[in-house]
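Note that one protein chain of the assembly has been removed; the remaining protein chains are unaltered in position.
Presenting subunit A:
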Amino acid sequence: MNRVMERDGVVSEQVHVLAVDDSLVDRKVIERLLKISACKVTVVDSGISALQLLGLDEQRTTSESDDFVGLKVDLIITDYCMPGMTGYDLLKKIKGSSTFREIPVVIMSSENILPRIDRCLEEGAKDFIVKPVKLSDVKRLKNYMSTATREVSAAAGGFGGGGGGGGGINKRKLSDTSTVDDMSSSPPSISPSITPSSSSSPSDSSSPSPSPLSSPIRALDSPIRRLKMSSAD
């Protein structure tokens, strides 16, 4: 991406965010949030549309093989629950592409389901936001974009995989009785695997304030403990 390499660590142009959500109301809100935060925004209603815009759809495996100029984006923010291609599927497609895997991907969901969060982080999502998205969430997103450019220009290879490092997972709201099981078709994964980049001790998730959730061990927290957590905000 040319824009990234222009100056060392400094992005001189407006950051461009691609937002994906099947809900009309949510699209309107996220677009507004991003624009208020001085981002350039492109909004689409499906994962398929997103891939088409990027130039990563079924017809082509790489955007460099022909004259097609895909959309240049600095961050992708997508809803998790969408018909057809879920946000998770979209995430996998992007992280599975050599051309696009460096783009930070953030997942949004109206449900605070821990195994779901873990699964997204393990697949390389930069962050997971529980809806409703707030301005403070968007502010945090902007850090990912500038961090990405700094790291890419400073280091030869890509920055350490999406995994557990980086931004905090915010809003662990347990105000409603969210089930441990995921609503999607795949069985909930309580995987004990630990990503290499994360710290070995489970992060203390007893406070609802932003704290980096660096380890999937979180998923093994007792449900009782989770239910007892007070819902703040």
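Methods note: a residue touches a chain if its C-beta (ideal position, glycine included) is under 8 Å from a C-beta of that chain, and two chains touch if they have at least 3 such contacts; residues count from 1.
Throughout what follows, contacts and distances are computed from a predicted model.
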If you had to name the missing chain as UniProt does, which of "Histidine-containing phosphotransfer protein", "ADP-ribosylation factor-like protein 15", "AP-2 complex subunit alpha" or "Golgin subfamily A member 7" would it be?
"Histidine-containing phosphotransfer protein"
From A:A19, A:L33 or A:A50, residue that would touch the chain that is not displayed
A:L33
Interface with the undisplayed chain - residues on subunit A:
23-26, 28-29, 32-33, 36, 81, 110, 131-135, 176-177, 179, 183
